[in-house]
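As you look at this complex, bear in mind that one protein chain is not there, while each of the others sits in place.
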């Protein structure tokens, strides 16, 4: 029996640093240790939506890494300064409870740079994808049952994967199901199977990573058929956020963008994974696309470069150089440098997305949640790349959906 | 007899570098030498407004400095690289014609750092302000008559003044008139008298500087009574533009701004004038106000500093450091560096403002043109400080006013 | 009875953040918790000097603030992330022992922005400077006696003071003594009296701040007469260090420096103190002097600005803009941004200075230690401003003094 208003949040990648900040943050909010700074859903404008209280979320998830959340959190603080011991001390019990709900996950990635995987969960070629999906579904149902949850939202936070094979990328629902029944998972990526499992269980699926997860046509068909909301892709936390705010400024002033080069340094597991060119391709696609979709000028030369700098750990440091032409052919420049903890930026957005998505599920909204475009680098079902317009869409939703 | 569609642009500060770029740019546009890059009014969205062709504007103005436009333009290029000789060669005749229409101006500023003033035009304490206003009005009427202009727009581009005396700042129309008749101009600033003269002649007045010009209550009354449009204050060309685009981003993400310090280096006459603390006060007021009006958080510590760096000349270089707090109390930062020719940014906006204002005058709109808020640091009659919302207002105006 | 090799370090400003990092760092070194990163004296080149082991220093000092070192250290970590709890836990006992040796200090500064002072230690006009000096001397002797120290080095780390009065600044030894006997301390600054007390006790005096401390002519006479070494002024930790490395590069390349503007943001007590223009003057003098002494070009426009940004706390953030002219009159630029914990940079240099100075005292060197020039912004007795040459001088000293 589920309990009314009891919301489960199932995180794929449950011991990664974004998950750590999300879980510890939710517990700290509940305990009144922190303010909801960085949570969009706490803005005055969204009060009428009566979103679920993040302090009451019940967390579980899949993880391929060994270890436990408390140790990981202490280590995260030592390396980054984020998640202060004063807070950690008081959310330790909550982390332990969540830890007990984490199940072994799987990955299909063997790439160099992949995080070290606990024995047994790495999946070889001889395993049926259907079996993987079924295992995930069992875990999800068990979570919901054991915790008496009215509703479970699945959030994909696992390290960026490579792209799926071309053949798999083009499958429709029927083809996808047929291939699931095959004898090998080759061509699939884990996020596709996690997403398929969630939607099959009528659980909303949020893809916060650039992995192919939520945008596959077969998953879209499934979400529609099941009447379940989906949202993604790739949380817009930092440099890309600034880009989608600055680029419209140049366009409004009829200034011609000539060069926009972004140089990103990353030191966390995500950075390590992106040292693998195949995975990096996924990421660069969503990062640069935001810009080129906005500007659409063949004379703009744009590029995003990502380098792995372990000493920075979670502190993403990005330098963007913007060269533009104004009146009388004058060339001028703007450069910016963004220095921020990627996980501390992402975690509150994860809580926001769960809250908005939970409401949609509750009200029966399904398919891509296009009012959530401002949260993503490559928002599902949204062609508008301008942040302020994406955000105006969310405000309009809140106005329409309030009371 | 005026000629239909013949538009005059009267510039106070007609040999300054913004004026140079405006005049040379308009002539270069007419000759097809440059594209209208940097002109907002050339965006597709404003085509339905059928704005006047800037290539056909007839320029004149007041100036306190000696010299001529062609020499000033050559000097400007040598010092800044802007206004290439290839262009200058082909607009020389146009500059000479405009030069012939420039009349001696006046200033009431004796501050250190004021640009050197031609003998005779600096106005001492014994001169009646009414006489100054009357001389300006005669010059404006003579310009309109001699050039057979259907309409004249007056644009204030002269170097930033100090603030008017408190007593003068509070005068209403009646009081202003009475004081005009007095024996001394003390307490007034030149921009107030230029503005009064323009409005008295029913000529729209645009104040592109932080000088008190357009915002005085008596001028507002006069504009309303005369049915003439006014616009101002202080063109939003660079650092402040970026601020009014970035600050809303932080607000939309519920991130707490803690420190926002802007450090501006300027090397042109404007920079020299701002080395005078009294004038600088005018400027800093409009620059910082844009931010504090947006953020309204007592915990934000913000400040704008301006230093004079002659070697930069017109190439304003501004560094902004933004320190903000996110989830879990994490402190993060964004810094940006803006390097741009102030005059090359300002000139197309001056042409834009003249075009929009001319249309308003033609259609009988009067008083503060609130749809032009996105052009100014401290827009007259506009409380919205967010650039993208100010711009949406302009788009709405174009939608409403089109066809 | 003193114990051979037992070295005391007496810190004026003993609970400030530099002192905290110095004391905790020395204890952590002793416990093997950290490496001596940032300590110049640990470079291979200085091994032959057989400098004293900083892990064995005995610390005491004067402080005007209430509180205790352990609480201050915990608070420092919460605000800055420096001095991790894992370290703090294991040096707590050492901090407590040092705390017990701290005596109430005094200040002569009433300026706004001065740190809050414990009741009773702020010194009014009616107090005789001689009495203050005597009290300090008693404290120093008591420290040496109680701890059986072979030698005590006094280090001035207290918050930047204003400058001394002109009259006091020019006093010679005799005049200084006479004025000490007067009925008021007005005109003196605390650092002068601390320095006088230390030298009178034949204890070496190191002034790590821009306060007038060590450079007063009367103190120089006293140091010479007593045969005691002195060193100062103002530790070269960050932005100025970079300056004294970069400026020679431009000179070696015969590039003409035109503009060098440094904009410093500081959020710690030092920053708060510098919000007081009188104190700031002391600081700016040493910071800008380093540059102008190197460059000596009337066409260089240089300036240092310091602003108080509490959210940064100890994390000094400095942006320098350097505009230079090269071949064919081409103007080019270099900008740099320094982001560092001032105290974490200063603390190892304090340990270095104590070690080098202790050796000098042991070997009978006296007067200004000119081989320590590379440690200071305004090195006593050193006219060479180029960091690499100053450092070569230290290497030469080590070569000469080794074995």
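Per-chain residue numbering starts at 1, and chain names A, B and C are given in the order in which the chains are listed.
By our rule, contacts are C-beta pairs under 8 Å (C-beta built on N, C-alpha and C of every residue); 3 or more make two chains touch, one makes a residue touch a chain.
This is a predicted model, so every value here is computed, not measured.
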> Quick one: which shown chains sit in contact with the chain that's not drawn?
Replying inline: A, B, C
>> Tell me which of C:347, C:372 or C:398 is the one touching the absent chain.
In response: C:347
> Going by the touch rule given at the top, which residues of chain B touch the chain that is not shown?
Replying inline: 78, 81, 84-86, 337
> What is the set of chain A residues that contact the non-displayed chain in the whole complex?
Replying inline: 258-259, 261, 263, 265, 301, 303, 305, 307-312, 317, 319, 321, 323, 325, 331, 333, 335, 337
> If you put the missing chain back, which residues of chain C would it touch?
Replying inline: 21, 24-25, 28, 34, 36-40, 42-43, 82-84, 87, 241-242, 245-246, 248-249, 252-256, 325-330, 332-341, 344-345, 347-348, 374, 387-389, 391
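Just so it is clear, only the chains that are shown with their structure count from here on.
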>> Using mean CA coordinates as chain centres, what's the gap between chain B and chain C in Å?
In response: 49
>> Please tell me the distance, in whole Å, between the geometric centres of chain A and chain B computed from their C-alpha atoms.
In response: 45
>> Residues of chain C that contact two or more other chains, please.
In response: 337
